[in-house]
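Note that one protein chain of the assembly has been removed; the remaining protein chains are unaltered in position.
Moving on to subunit A:
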Amino acid sequence: MIKLTINGKEHTLDADPEMPLLWAIRDLAGLTGTKFGCGVAQCGACMVHLDGDAVRSCVTKIKRAVGKQVITIEGLSDNNNHPVQQAWAEIDVPQCGYCHSGQIMAAAVLLRDNPNPTDADIDIAMAGNICRCGTYPRIRKAIHTAAELQQKSLK
């Protein structure tokens, strides 16, 4: 048995310690917001926060998450109201929407570490997230909007 803390809740899972966190989150803990896209850390659809770092859960073994805080898209905010989520809604970023759990989790870490990112900062932080629908222009715009929302909320 392995104990994982996901979105503040403790889960006791009967799982191989080598199992990628992605499948433990989805199939064992039953949280399906985190997505499978490539399985080899190429697309970022599976991104979650592990003690505050953005990690690709498809290549992160669950043994590495023991004793740490895992946050998934479901746990990012209480009411879909993280500045990144608000900005995504304001700009209407998603099309199919499948990659956006990962995009939003990546953008949230960027904005925490860099409250006012430049386009070049966004290029670096978001380079690991593929959007097959091609919503990139709106992702960029929404991150700038989220930065403004975040600053307003701090005032």
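Here is the rule we use: a contact is a pair of C-beta atoms (placed from the backbone, for glycine too) under 8 Å apart; a residue touches a chain by one contact, two chains touch by 3 or more; residues count from 1.
As a convention for this text, contacts and distances are computed from a predicted model.
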{"item": "Omitted chain, identified by the protein name its UniProt record gives, among \"Xanthine dehydrogenase\", \"NADH-quinone oxidoreductase subunit J\", \"Phenylacetate-CoA oxygenase subunit PaaA\" or \"Phosphate transport system permease protein PstA\"", "value": "\"Xanthine dehydrogenase\""}
{"item": "Missing-chain contacts mapped onto subunit A", "value": "15-16, 19-20, 23-24, 26-28, 30-40, 42-43, 45, 72-74, 76-77, 80, 85, 88-89, 92-101, 104, 122-123, 126-127, 129-140"}
